[in-house]
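A single protein chain has been omitted; all remaining protein chains appear in their positions.
Moving on to chain A:
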Amino acid sequence: MTGFLMRRFAAMIALLLVISFVTFSLFQLGPADPASAACGQECTPARVAEARVALGMDKPFLSQYVSYMSGLLDSRLVGAPGAQTVCEWPCLGKSFQTNEDVTAIIERALPYTLSVASGAIVLWTVVGVGLGLLAALRKDKFTDKLIVGAASVGVSLPIPVTGLLLLLVFVSTFDVLPFTTNEISSPFGEAGPGGWFLNYLLPWVALAVLFSAQYIRVTRGNMLETFGEDFMRTARSKGLSRPGIVFKHGARAGITPVVTMLGLDIGLLLGGAVLTEQIFSVPGIGFTAVRAAQAGDLPVTMAITMMAAFFIIVANVVVDAAYAVIDPRVRVS
């Protein structure tokens, strides 16, 4: 098990290096010219060149990449020669737009994304798995048809549609919920858990509508498949009661693929719920990433891309480890 995790960890580092290099190259090759953007309206070729030096973009590509990556190991100096400033470890560079440490920008944005993600994940897992299980147990009955019908509507509702609809109904028309505010980024702040809950309820619901629908389908499908397994017949032949059969024998096997899906979705969502954050104006990672990409702010975009990749890769490793815990057949000795 330890060896398995070590191997996965090494592979993870290698993969992150590749992703960082590819992302870095794409920005270099891209059409955006941060130097001319940085030097503003009245720009002369001389001032562009100056800006280029200040941003460190006059150096060869490879040395730029190496100096950027060295910030992950130690603090480094950034800026034009003579006007250099220290970028503390872990240094992800400074924003081309605001000259702020990228690390600080991410630290500021992350709690918002965590707030959006955490509640949404809990909500859609409970609703999706619960209803999926219920539908499987009531197969072909009215309840099943209702749940499956709702799920097929749910999967076809994109987040912008659900989000705007929710805002229209609960905020504009009936005014029962507040519009999301920047001031609340965690349940431990001044607003308390209650304020945090109300503030993020709509984004959670918007995400949960889409994701629950997928989870309902996957859970129902897997449970039905499991119900047909021979070992379920064995469980019944022992004289077990229905809850024992369904939960101890059925759910244990049927839920495994859902665990995989959940792990990967969590990884994905931690890299920023781009659409949800846009619609509800939550200044999280996704929101910041969109702004930075539009402005050609290389260090910010680069850092967020790497971070999203990191979460996804970590999620993969966690899912593999979880699988080994759940299913003894995949355990490596």
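Please note the rule applied: a contact is a pair of C-beta atoms (placed from the backbone, for glycine too) under 8 Å apart; a residue touches a chain by one contact, two chains touch by 3 or more; residues count from 1.
Keep in mind that, in the parts below, contacts and distances are computed from a predicted model.
Chemist: Going by UniProt, what is the name of the one chain that was not included in the view, given "ABC transporter ATP-binding protein", "Formate hydrogenlyase", "Nitrogen fixation protein NifU" or "Gluconate 2-dehydrogenase alpha chain"?
Modeler: "ABC transporter ATP-binding protein"
Chemist: If the hidden chain were put back, which of A:161, A:224 or A:326 would touch it?
Modeler: A:326
Chemist: Per the definition of touch given earlier, which of A:43, A:150, A:171 or A:240 contacts the omitted chain?
Modeler: A:240
Chemist: For the chain that got dropped from the picture, name the residues of chain A it touches.
Modeler: Touch set of chain A with respect to the missing chain: 229-231, 233-242, 249, 252-253, 326-329.
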